[in-house]
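Before I ask anything, here is the structure I am working with.
A single protein chain has been removed from this complex, and every other one stays in its place.
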Amino acid sequence: MSVRPTLPTADDLGRTWEGVRSRSPLVQCLTNVVATQRTADVLLAAGAAPAMVDNPHEAGAFARVASAVLVNLGTPQDATVEAKRLAVAAAREAGTPWVLDPVAAGGLAWRTEVARELVALGPSVVRGNASEVLGLAGGAGGRGVDATDSAESALEAARELSQRHGCVVALSGPVDHLVLGDEVVRLAHGHPWLTRVTAVGCSLGALVAACCAVAEDSLAAAATATAALTLAAEDAAARSAGPGSFAPALLDELAALTPEALAGRAVLA
Amino acid sequence: MSVRPTLPTADDLGRTWEGVRSRSPLVQCLTNVVATQRTADVLLAAGAAPAMVDNPHEAGAFARVASAVLVNLGTPQDATVEAKRLAVAAAREAGTPWVLDPVAAGGLAWRTEVARELVALGPSVVRGNASEVLGLAGGAGGRGVDATDSAESALEAARELSQRHGCVVALSGPVDHLVLGDEVVRLAHGHPWLTRVTAVGCSLGALVAACCAVAEDSLAAAATATAALTLAAEDAAARSAGPGSFAPALLDELAALTPEALAGRAVLA
Partner (left out) sequence: MSVRPTLPTADDLGRTWEGVRSRSPLVQCLTNVVATQRTADVLLAAGAAPAMVDNPHEAGAFARVASAVLVNLGTPQDATVEAKRLAVAAAREAGTPWVLDPVAAGGLAWRTEVARELVALGPSVVRGNASEVLGLAGGAGGRGVDATDSAESALEAARELSQRHGCVVALSGPVDHLVLGDEVVRLAHGHPWLTRVTAVGCSLGALVAACCAVAEDSLAAAATATAALTLAAEDAAARSAGPGSFAPALLDELAALTPEALAGRAVLA
């Protein structure tokens, strides 16, 4: 996928979402053990096909045939980190788009080193919260998986990462910032319960990968996935009693979200 | 458990389901990290007792005391594959029934080799979709965990596997085929949302294992588990808004399904 300086429109997002529905991209997920079930459920609800292939024996071969690859650095172990490296190398050779989610980068030494090694290999998209983007860029890290820095404060770090590595940076927060070089697309959909359900951010990374497999460019892919998940969250919150019932409702609404509804409701600023 | 050429009746299924309820078999699950929580929830809803013992230090010893063992090949790692081998060896020695779920066999080289090694040891039941059964039997594999071949096309492969290894093959699809030698039992219950929720097939494998612990034979066990899950799916879909709310409803309905209702509603063809 090439990057383009022109910004995606709401119609582009609708078309990308339609592509996920109709082409059912096969998304290889090398992710953490907390997020596996919810990530797979999100991909299935969206119409994509998840495959959690994260061992060193198979990860590289599978990255050559997958439609896209997600590399999430949560709960790393020696074998799964080796598998992530092999998957990235194979994805690069095969031209498979891949997404990096640097969970807790900056806050923990080992994974920060791995995250910086991988981002230098040029993912299509980096997805993280403010703390993680700051940590990956070299700033002070957060206290783990939750964001303690505001999205705005990390915007400069996102721009720098994007320019240095040629990738889109999807900076998650109350306002989502999708950054490509000097360009920024903002989306302000969603609901606070998104932060009260585990692995939603991780699932968003997988959904970005699914969109990368069918989108015209990585910026449209990141924007489509972000808009789809946050619009579905608005619908789900409206009919939920709390964060527990919100989680299955989010899957229902993601499955029910049409390309037309996404294009009609997404506000890009 | 011995196999018999006579086919199970709906009443046999009801009796097997009653056995799961009243005897609460202890099912050792060596399964993938995506499916663990949902698999355990399905077993608990059915009245069985799950135990996820999948390390090489303990897997063999536990297989000697478990009521049944599930060996699922998703997300294999070196240590868990070693544990699966030890569990199978111990189950065979102790006469514990065991079920093989060859996730993505045929599509990925390492696990295909492991799957073929294990199926040759004679599981009570092999459970898989069409791609996996074809892949295990030596045909062309699928693209991962979802079925890209029709159940019918895999029926011949299932027959061959059954005859070669003396096991029942539970071939999942829109119509479920339960194969023993030349005999086939067909069940056509269920709902498309079963394919939009992750790990339902994996959970079915565990439920087959639970039924193997109490059934008169492996064919009745496979038919009981399949009928229970797919009938519960029909009930769950009727009161769900999408695949998200369908998943917890499936557990509710599985817990509520009586032996009488199962025997009265299951249509075996």
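Observations
In this document, chain identifiers A and B correspond to the written order of the chains, with residue numbering beginning at 1 in each.
Assume contacts are C-beta pairs under 8 Å (C-beta built on N, C-alpha and C of every residue); 3 or more make two chains touch, one makes a residue touch a chain.
This structure is a prediction, so every number in the text was calculated from the model and none was measured.
Taking the complete complex into account, A:74 is the one of A:14, A:47, A:60 or A:74 that touches the chain left out.
Within the complete assembly, residues 26, 33, 36-37, 40-41, 44-45, 49-55, 57-58, 61-62, 65, 79-80, 247-256 of subunit B touch the chain that is not shown. Mapped onto subunit A, contacts with the missing chain fall at residues 32-38, 74-78, 104, 108-111, 143-146, 195-199, 240-245, 247-248.
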